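Quick one: the structure is below, questions incoming.
The other protein chains are all here in position, but one chain of the complex has been omitted.
Labels for the chains are A and B, by order of writing; each one numbers its residues from 1.
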Amino acid sequence: MADFMLLGLFNNVTPTADAVDGLRDLGIDDKNITIMSSLPYASKLFGRKTPRSWYLPFVLGGAVAGLLLGLFVAAITPELYPIEVGGQGATPIPPSAIIVFELTALFSMVAAFVAFLLQGRFPILTRQMYDPRITDGYIGLQVRVSGDMLDQAVKVLEASGARSVQREDAAEYRSQGIRHLLFWGGVSTAGLIALLIPLLLTYDVIRLPWINNMKDTPVVDAQEGPRRAVPAGSIPVQGPVLIAGQPATEPIPSSPESLQRGDVLYNINCAMCHGSLGGGDGLMTKYFPEVPALTDDRIQTMAAHDIFLVITNGKNRMPGIAKNLTAGETWDVINFVYSLDE
Amino acid sequence: MLETNAERVPFWEQPLPEDEKLAEQVEHERQEHLMLDALPPSENNALVLARMQQTTRLFWVLVLGLGGITLAFVVTWVIQMQYGIGITGLNRSVMWGPYIANLVYFVGIGHAGTFISAALRMMKLDFRRPIARAAEIVTLFGLATAGLFPFLHVGRLWKIFYMFPIPNQRGLWPNFRSALFWDATAITTYLIGSTMFMFIALLPDLAMARDHTSGLHRRIYRTLAMGWRGTEHEWHNLEVIANILSFVIIPVMFSVHTGVSWNFAMALQPGWHSTIFGPFFIVGALFSGVAAVIIVMIILRKMMGLGYFFREEHFNAMGIFLMLMSMAWVYFYFTEWIVNWYGNLPMEKALQSMLTGDLAPLFYLMLFSNIVVPLGTLWSRRVRTSLPAMLVICIFIQIGMYLERIIIVAGFLSRNELPFNWVNYTPRWPEVVITVGALAFLALMYTVFTRLVPIIPVWEVYEGQAMHTPRRFGRAIFSVRTEQH
Partner (left out) sequence: MAEHKWTMIVDLDKCTGCNACVVACHAENNVPVASEDEVKRGRGLHWMRIERYWEGEYPDVKARFMPVFCQQCGNAPCEPVCPVYASYHSEQENLNVQVYNRCIGTRYCGNNCPYRVRYFNYRTPEYDAPLEQQLNPDVSYRSAGVMEKCTFCIQRIRRARETANADNRELQDGDVQPACVQVCPSGALVFGDKYDHESRVTNMLPNERQFKLLEHMGTEPAVYYLKGGETDVGD
């Protein structure tokens, strides 16, 4: 004979407990009785044993997992990727303790929550015997009885003061079985996949066109053209710094030897533009018409160290010729330039 | 036989004593105490659900208004992303400003919720029962709002994933020696823990909503309630996990604001580098958090007509809690400053002269709001149970605690070791819009959420009501609680 499900609805705790006792007397096992209420009544109020729950292994497992993850994240990864900062050691203990604490707490809480869902068989995917009046403060007593005991059980419920008794064929109420685990298996798989997707991005498997400011640089690179000439008065990256108006190096006094050396160097380095007599009529003037005559008063009255700067660094379209001349040779050329006036 | 009869009627139909005098007293006690004033749960359920589903014109005006301000917040943020942090008033010495102060402030607001719920639950204090959910939601959204500010604060938002501990092709792992991570980890843990804590306590109420709604609502609540029926096993499970989460979440709560305070205390900045910052921040957070919960309670009571649940006794109890926090805050602040004052180091002198000089209006307003206002008024039960007075006091405390954070962040940064680098900070419009917008965002989320879930944990109220009975003692009636466990 088929089993039946009964749901009796009671006003308060005492009649429910009476019904539990009556059903027990009929020989119905306690595990076939389920009591539902809108507020947490302790089981002992119904004369029943407190249900068992298995949180400790979950919470401990979660705590250990969190502890290990915390250690890995905060203490082991710095060893794997050592980067020195601020004179601190590679494995910093106090900060690691904080991370380990937080992750231990987080994982034990999450594990407790998972335990809650698994033990309560949430979410319940099958039909359940229920009456919405239960959340209005009434107590529901669900009992599963075999067909031959049905009438006796109903009598017990009614005798104890049940406000109403529903009866249904038990075949309609199956246990969830594996469906619950399958559901959570599916959810966790989906969650894992969702966690793996960022890895595709961070490992550049999927490339997103992402903002990278450092690439957008206005800096003209060494290989990029066209370059402009160095502006007048620029300070060279290497070598001495020459500042207008200040002596650069010790001048060499004018002497016949100096003038003679200067003449030779002048003819090599300067005459093609400035002319062999400094008249500003060298061969190159057809390309550079602005070449000044060195006999000009403007040039002749310039301070020696300013001429030194011009020769070294160049001026306007005149290139610096420091590469061809040492400091002493430059002074020889300057002496010679001054002698052109005479 | 009376005893047996009483047990056979539901807890909300317990008979009154036959003696008329005592009946009067019981009536009085019932008006005072929610726990004695049991109504049929069907009425209370209907009340809570009706308030939840009711969308008045005022509600829509509020949502639109808050939504508008939130939109301004979003627009400002986009502008800031486009033009850089430069649109704010930050400068080369004051590199942290209101964004960080807001982070501290909103985490602080979020602090009290879970504390009220978890700690008072562990201590079995009954006044938490109707408040717990309202407070927990303050925590959730306070933390969520606070969580926006690191994103608002950084210079290159689009690179913020560098901070996430995800394995990557760059071969780089974040630096957990940075105090920013301690705080971020703690906030994440607290947010996840609080969400779970709120959700499990919400389950029976979702089932309640499922049983008393129809159509689409019913389908949604049925999914969310996950088939909760309230069996012994389920209740026992809920009891155990609530205890576990309470025990774990309280140390986490302490670590959250300690972590936030260490962002400052770990730096060499004068005024920040102080060992007292951890407890000082926790007390400050609870102080502003409890005040925030009281403000929320007042608004909920007024706007949703929840006078049955939020009674004078609750405001009274919260007021006492607030006063204790105020005292603790004063104690820590005094300890902090007397050490500085007595030490009289040049930097500390500079900070003090700034507080009593350039920042004097803010400093004195803060002291007034945090010390004079609460300590001068909250000793009186009449003040504690008067809603307008409590609203004003709590708003003062919000202002005072916000100023405290601003002074610590933007104020102290403007004075540092080399006087050449003393640059004062003045906020510009983006900070103002963002701050107000964040507050509006929090209020908006809260307002919308009150229409989605039952804002009163009715099962907790029923549990309290079922366990409380009036007891005659001599010539008077008292409330007696039955301890189930």
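Throughout what follows, a contact is a pair of C-beta atoms (placed from the backbone, for glycine too) under 8 Å apart; a residue touches a chain by one contact, two chains touch by 3 or more.
Just so you know, these numbers come straight off a predicted model, no measurement behind them.
The hidden chain makes contact, of the residues B:39, B:166, B:180 or B:395, with B:180. Residue in contact with the omitted chain (choice from B:22, B:95, B:250 or B:276): B:95.
Within the full complex, the residue among B:144, B:163, B:432 or B:467 touching the omitted chain is B:163.
Across the entire complex, the residue among B:39, B:144, B:220 or B:266 in touch with the chain not shown is B:266. Residue positions on subunit A in contact with the hidden chain: 83-88, 92, 213-214, 216-222, 227-228, 231, 235, 237, 241, 243, 246, in rising order.
Summarising the interface, subunit B meets the missing chain with residues 83-86, 89-96, 150, 153-156, 159-160, 162-163, 172, 174-175, 177-181, 263, 266-269, 413, 416-421, 423-425.
As a working rule, only the chains that are shown with their structure count from here on.
The mean-CA centres of subunit A and subunit B are about 29 angstrom from one another, to the nearest whole unit. Residues 11-15, 34-43, 45-46, 48, 50-51, 53, 55, 59, 73-74, 77-78, 80-81, 83, 85, 88, 92, 95-96, 98-99, 101-103, 105-106, 108-110, 112-113, 115-116, 119-120, 122-125, 128, 130, 132, 134-138, 140, 161, 198-199, 202-204, 210-211, 213 of subunit A are the ones touching subunit B in the complex.
Residues 4, 7-12, 40-42, 45, 156, 158-159, 161, 165-173, 175-177, 179, 181-182, 185-186, 188-189, 192-193, 196, 200, 204, 207-208, 211-212, 223, 226-241, 244-245, 248-249, 251-252, 255, 259, 459, 462-463, 466, 484-485 of subunit B touch subunit A in their complex.
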